[in-house]
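A single protein chain has been removed from this complex, and every other one stays in its place.
Chain nomenclature is as follows: A, B and C, assigned in order of appearance, with residue numbering initiated at 1 for each chain independently.
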Amino acid sequence: MIKSFFIVLCITIFSLSLEAQVFQTEWLCPYPQQHVKQHVKISGMQKYYAMPGKYGKEKFILWPAKGNSLTEVEYMDSLTVKKSQFYLFSPDREYEKYSLKNTKSGYAFLYDFGKEGYHNAYMINKYLIHDTLFIMISKAERLSHKCRNGHKDVQKKIEPLIYPNLIPFEMIRLRMKPGENYHFLLESGNHVTFKVLHRGKEVKGAEVTFTTNKDWHKTIITNKKGTATFQVPSDYFPSMGELKQKKVSYYLVKAKFTVALDSKDTNSQFKYICYTCTYPGEYIPSQSLYKSSFWAVIVIVVSVLIISIIVIISRSEKNKILSRL
Amino acid sequence: MKKIRKYIDNSNLSLFRSIIQIIFFIILVYGGFKAISISEKIPTFACPYNVRTGGTCYLINIQHQLHSEWAGFITWRGISVLTALLTFIGLFIILNKSWCGFICPLGTIQDWLTKLRRLFGVRFSRYNKTSFKSLKVIKYIVLILLLVIPLGMSNSFFGLPKITEDMSAPYCQLCPARTVLPAATGDFTQFYIDFSSTTTIIMTTLAMIITALFFVGSFLKKRFFCFFCPMSALQFLFAKIGLLRLVKVGNKCTSCGNCSRVCDIGINAIADDLENKFIVKDDCMMCFKCVEACPENNCLKVKFTGLTIFRSTDEGFFKRFSKTKDYNITIDRKLSKND
Amino acid sequence: MTKEVSDKLQELKIPELKSSLTSKLKNEVYKAISEIKTTFQDSPEGMKYFLNRYEDLIDDQNKDYKNKKIIATNCIYVPEELIYASGAIPVRICNGFYALDQAGANYLPAKACPLVRSTIGMIDNNYYPFGAEPLMVVNPSSCDQKKKMGEIQTKSNIPIYLLETPPVKDSDDAREYWLKSIIRFKSILEKTSRQKITKSKLKSAINKIYLAQNEFRRFNNLRKNAGIISGTEAITVINTYFFDDIESWTTHLNLLNNELEKKIQIKKQLNSTDKPRIILTGSPSIFPNIKIPLLIEKHGGIVVNDDFCSSTRFLYDTIAVDEWNMYDMIPAIAERYLKPSTCPNLSPNKDRGRKLIETIKEFNANGVVYQSLAGCHLFEIESLNIISLLRQSGIPVLYIEVDYSPENTGQIITRLEAFLESLT
Partner (left out) sequence: MMEYFIGIDIGSSSIKTVLIDQNASIVNFSVVPTGYSFNKNSENALLQLLSERDLKISDIKSIVSTGYGRKLFKLAQKNISEITANAKGAYIISKLKIKLKTIINIGGQDSKIIIIDDSGKVQNFFMNDKCAAGTGRFLEMVSRNLEIDIENFGNIHFQHHGTPLSINNTCAVFAESEIISLLAEGHNKSGIISGVHHSIAKRISIMANRIGIEDSVLFDGGTALNKGMVAALEDELLKKIYVPEHPQITTALGAAIIAKENDESN
């Protein structure tokens, strides 16, 4: 009896480890490892760019990485990366099969600024365990915009783009209505909505978890419209004077959905396909942290009173002359 | 030709001006809804903080462009600063300072506040001569600060530490247009005090005080803010080469003082100055109310590239100011040869 | 005149001096009117109304102003708008009657200005236009003889109010002092005519004066076609504004203007006459003292314009009000009478020379006749720099001393003829 118990235990450990091993989330991490920071240029909005050099002028950079929490990130090295497929889509849907570049700051996804709008980068890994095929898709959307190119018909250019035939399972961030434009910054306290799509169709019942780099996470099941809405937490409490209005903190959204294959095409070795998709992003502390309209109203009302009193006093002298009119 | 000229000279220019003001108020404040944008370098207020703005005021441009190291000005940035300035001057020259009188949305708001005051019968205030002279200097000081601070932010002058980044676009933080124009589109987000650092606290509190001052001031004094506005100071540097000009023929003037009485800003020099022809003073906004109120023929003339397009006539004066409905007299003069 | 006769006259309430005075005034007016009619044959139809008004002026039984509130004013400085707004009618009592000049002689020294003497004569004998006694005589402190005239004790018991005018026009204090004195005058007016001056009444008063000014400006412009109407007739036309009802004056001037405009269309030439065009300046000549303009036009000149405060100057300057409220109208009215004024009682009086030269250019006049009433020191003193200014800009000037007596025309004629001949 004990023997059976012992076998069951090691199977679960094994599956757990397998699970753990298999289920470490893969995603395209937008920030580099600490020790390679000097090879990378940082922009005003803490966006990282590759230094101009071997691969031409400044480029976006994304490092494929693994790991459940955003703090201990395990950057993939050349071995694991070999098996995965990489895709890069520019805003006007040009598709390019991509291979990673080995830069000083590690294996990374490099692509040009190119056209105005969101560039999508994908990494797909497939694992087969028991009878389920795990398809891990890591997606990243990168905005490229220069104010010089003007701000004409912004809404059209920033619509999320999906590629159902190439990427079977995908997740998009719905644009904030109204008036999201190039200079949009997600503020903590705002709501952000993600829609999960399987071969272009909304998926009901997918698990969507939202984790921040303070390891706070929340999971929501998508409704019939395939969307899950999260409220971005505010987790930045600076002391007086050190507040950086534009302090960027990262979040990672993971959607998981398993599909049972119908029994007809039995030739495949697996009965279930488990899709997971990851989507990284940034958010900044909410303005209400340091901006208060309440005080503004007080200052206005007080100054209106003071100014009117001063003016009335200074006008009284002239009024005496004209008062008899 | 003479008939058209006579019709224009007798016309009610103030009515025409308020129509133009309304049109441009809609274009500049609500242009964004229809993605209209006149240009990024207009010589009048059209605040980019108002998401729906129909153009961008040149002041914010120049403050951003000056926010760069000295070396930057030799590279392409210097060229872009120059082209921005040239577009500003090009746009400005066409209408000279009547950008303020006819088009500036902030000016339009002030005129509406004046109409409101008139409704309640409250007496307008007016600066006496001494305070007029001393307050006149403020707008030049603001202009100089507006140009120097951005430079000071990116280069250290005489070894002094650089000015903090919180002061970016210093004038725009204090300008009432930043709070008033977005409010006109219903977006009140600009009314806030920013506690993130002492500089931002001071700047945003000052901004709120200036907004309060703006409302109280222009309710009581006609075109209160225009007297302190750095845009009018910047414009005046190029006013002399403007195509639209206000010209006064000195010896036709009887110094009756009508023009300085109807002048919203309260410029006395227009009545007292009999010498120089080009009579636009630095705080004049070329609204041409003085030309309407001048009873002398050909004393005040509005010229566009040398062609007189509007001039003061006694017939026009009486048509505008007197009412002849319950008298059987009409005010019109046969076109005589020596006109 | 024995004692009984004068007592009887006293009972009959016909003061003896008055009856003979009326006859003197009557023939003075008739003489002036006949002079005008004889010298100017082709005078326009519209003139008849204005000449008849003078005949009504001196007959006491005229019913025009029977039960109306009258305020007699004595100078251009008195704001008419306020008087109209308080429901009264302003009547200007400076006049050119030689008989009244004699009547006022025992109040003022021989060397005093005849105009002031004739005003005192009018007040003393209670001899007002249309025989209508005013509620009050407003006497401004503009020139010093008018100022002292207010204190003279005359037989009449009509109150004389001293309207304080500033001696300077450019300084801010003077303008404020003038504004305050206008406001005090307004409250006095409201008390005497027992009617509050409201915003709407003042606005309609200003409007009435606008229409009169508009017609006057048209008339002034038409006089640029020299020869259309003689200077003397023009002065008589404008002088009737002193006492006439403003609306009827404006309508009749409108008719006269239309008639003149038709005449210009027919005549087609602009400056038809080759006679020398003269501009009259200096002390005002008021009907019936039209000696100088009449003599000039009799001896081959034509008076194209003048800058008397009794004709061109007092209707010329207008008000522009930004907000039709009391706090804007009252200062505007005050500024109308001070800022553009070129009265020599203000010093420095740079505007007068400048405007005179401008009128000369506008009316392309050939010469200026500067007349000053004997005893009017202001105009005599100012004549020095005005004449030197005109000489510098190459404009011939003749300086003449005048008084109301009709006799000494002989000497004036020789001077005028010599001057006119030097112009052709």
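Note that in this section a contact is a pair of C-beta atoms (placed from the backbone, for glycine too) under 8 Å apart; a residue touches a chain by one contact, two chains touch by 3 or more.
All values derive from a computational prediction rather than experimental measurement.
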| item | value |
| --- | --- |
| Chains in view touching the one left out | C |
| Selected residue (touches chain absent from view) among C:60, C:133 or C:421 | C:421 |
| Contact residue for the chain not shown (choose from C:20, C:265, C:392 or C:411) | C:411 |
| Contact footprint on chain C, counting only the chain that is left out | 391, 396, 411, 414-415, 417-418, 421-422 |
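To be clear about the criterion, only the chains that are shown with their structure count from here on.
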| item | value |
| --- | --- |
| Centre distance in Å when chain B and chain C are each reduced to the mean of their C-alpha atoms | 45 |
| Between chain B and chain A, distance of the C-alpha-averaged centres to the nearest whole Å | 46 |
| Euclidean distance of C-alpha centroids - chain A vs chain C, Å | 90 |
| Multi-chain contact sites of chain C, meaning residues that touch two or more partners | 327 |
| Residue list for chain A, restricted to those that touch at least two other chains | 322 |
| Touching residues (chain side chain A, partner chain B) in the complex | 152-153, 179, 241, 243, 245, 287, 290-293, 295-297, 299-301, 303-304, 307-308, 311, 315, 318-319, 322 |
| Chain A partner contacts - residues on chain B that touch it in the complex | 35, 51, 123, 125, 188-189, 191-197, 200, 204-205, 208-209, 211-213, 215-217, 220 |
| In the complex, chain A residues that touch chain C | 321-322, 324-325 |
